[in-house]
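A protein chain is absent from this complex, but the other protein chains hold their places.
Chain IDs A and B follow the sequence of writing; residue 1 opens each chain.
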Amino acid sequence: MGVGIEVTNLNAWYGTNHTLQDINLPIPANHATALIGPSGCGKSTFVRCLNRMHETNPIAKVTGSVRIGEIDIYADASPVEIRRRVGMVFQRPNPFPTMSIYDNVCSGLKLNGYSNRKVLDEIVERSLRNAALWDEVKDDLRKKSGASLSGGQQQRMCIARALAVDPEVLLMDEPASALDPVSTSKIEDLIFQLKTQYTIVIVTHNMQQAARVAEKTGFFLNGRMVEFDSTHKIFTNPSDKRTEDYITGRFG
Amino acid sequence: MKAVSQSSRMHGAYRSGLDHLATGLCVLATILVVAPLVAIFAYLLFKGASSLNLDFFTKIPKPVGESGGGMANAIVGSGVLLGVASLIGIPLGVGGGIYLAEFGRGTRLANAVQFTADVLNGVPSIIVGIAAYSLVVIPMHHFSALAGGVALGIMMIPTVMRSTEEMLLMVPHTIREAALGLGVPNWRSVLSITLKTASPGVITGCMLAFARVAGETAPLLFTALGNQFWSVNLNREIAALPLQIYIYAISPYDDQHRLAWAGALVLIALIVLAVSLVRYVASRGILKGAS
Partner (left out) sequence: MPLSEIRIKTSETISDRPSETADSSLKPGSTSSTPPPIQVSEIRNFLLSRGNSAIADKTFSGVMLLCAVSIFAIVALIAVELVKQSQLSWHKFGLPFFYRDNIDPITNQPLFWDPVNGDFYARPFLYGTLVTSLIALLIAVPLAIGVAIFLTEMCPRFLRGPLSFLTELLAAIPSVVYGLWAIFVLIPLLRVYVNPMFMRIFNAQLTVKLFGWTGLVGDDGLFGGVNLGLGLLAAGVILAIMILPIIASLTREVMTAVPHSQREAALALGATRWEMIRIAVLRNARIGIVGSIILGLGRALGETMAVAMVIGNSPEIHKSLLSTGHSMASVIANEFSEATSDMHRSALIEIGLALFLVTIVVNGFARLLVWAVTRGTPARVN
């Protein structure tokens, strides 16, 4: 159900800061691709360029092309339309505090005007099941506020919320970095299951996490993509010395 | 350690004495300030409570010289005036606040708007009354509740605008991002997510503005004018609580003085309620339950 992403000559700026330089990257469909690299190397910026969230900052600028499936997301469509096809899960869970769990999960649909209650009920259940949260919250869907769950549960709910709009791509920006180890492993299991249905791009600081969940990995450094290959190769026999230095912990 | 010399010891004593004096003066100042406030409240409570009865809330003023009667028409009249004022002040204020927080942040235009709002807030209320007189009373050829409502509404705008802006800015950026990331249009995100999250604070900001203009008398002196009888007609003069208090306070009749105290107590109660609510909401924070 997912589509592939083709990134060509992507450059990004924050004001005069040239954050991303000449990124070229084919992201395969229905696989999980991990992006690793030290802090500030631009991997978060890159992911935000894939759903045009980078543009929410008024001083941001982008050149180059990103094709998701058949469409160039910068030339062929508006940011709002793209974000309905490309879901995002953020570093810190950000449930809507004034909404119940039910309303949180289907917010992407309700806020866009969808109102068929029966279908919404089914979608909420399906998304929560896919996010491995259904059994924990199924009795409190409308009673509990989205913000009253634990950190790990909130993040899984945010994943459910992103899945409810049936995207083709799921972007995850360090989704487990704010969570405890138990929640982290639950989320990693989740990614493992989801990648057969969606194209997943996951930014992570944790190299072991990348090794566990992703088939392909890209290494970012100082705004450039240094190396992109199968995860196995990146971690056992990297072609670039900088990659090797990072993997072995010489810096970052 | 070297022995401290006589003169430096004296200087030290002088400095320490000065310190104590300063502390004493500040404490004295505080007492001098708190005392009249407590006195005012106590006096109000005492004089007002003894004059407050059911008649106050249900009857209209009796003719001069007769005892009894109440300020029911003034309370209702104030309600009407505040209703009109809210219809003007709240939409413009909240809308302006949304602009300042969500669209114009940091722009020169937004700074100019904020500055002008503060300036309007400092314009004496009687001047706003003159403007309303010129804008509404003169073309209509008579005094009206509408004119009074317009004057009060204008006065609400700066308070509502600034407090809405403040409350919206307190909504964390991550929540806006979550909405945008789902492909929710910006206008929908601002209304259904950001504004909704900030709504307790926005509502109490409106309440504060409401309570403040509820006590305003000057702009009503030659717009709403006041009315001895029941009237909710927007096209005619209307009674108002603070206006009635003023008229009774300067009258020579004891009965009317008593009514004035009762009215003042009601006004104060409303304001204390509003201020307390604002503080309560502020202390709870606007994100219930979120970490």
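Points worth noting:
The working rule: contacts are C-beta pairs under 8 Å (C-beta built on N, C-alpha and C of every residue); 3 or more make two chains touch, one makes a residue touch a chain.
Please read these numbers as outputs of a predicted model, since none were measured by experiment.
Set against the missing chain, the residues B:L52, B:L81, B:I154 or B:A179 yield one that touches it, B:I154. Residue B:S125 is the one among B:S125, B:S144, B:S192 or B:N227 that touches the chain not shown. Hidden from this view is one chain, which touches subunit A at 1, 3, 69-71, 76-81, 84-85, 109, 112-114, 119, 122-123, 125-126, 129-130, 165-166, 168, 193-194, 196-197.
Where subunit B meets the chain that is not shown, the touching residues are 15-16, 18-19, 21-23, 25-30, 32-34, 36-37, 39-40, 43-44, 47, 91-96, 98-100, 102-104, 109-110, 112-128, 130-131, 133-135, 154, 157-159, 161-163, 165-166, 183, 185-188, 190, 211-212, 214-218, 221-222, 225, 242, 245-246, 249-250, 257, 260-261, 264, 267-268, 271-272, 274-275, 279.
As a working rule, only the chains that are shown with their structure count from here on.
Centre-to-centre separation of subunit A and subunit B, using mean CA positions: 47 Å. Remark: subunit A residues 51, 53, 56, 80-85, 87-88, 90, 92, 94-98, 107-108, 111-112, 145, 147-148, 151, 158, 161-162, 165 touch subunit B in the complex.
By the touch criterion stated above, subunit B contacts subunit A in their complex at residues 172, 174-175, 177-186, 188-189, 192-193, 196-197, 199, 287-291.
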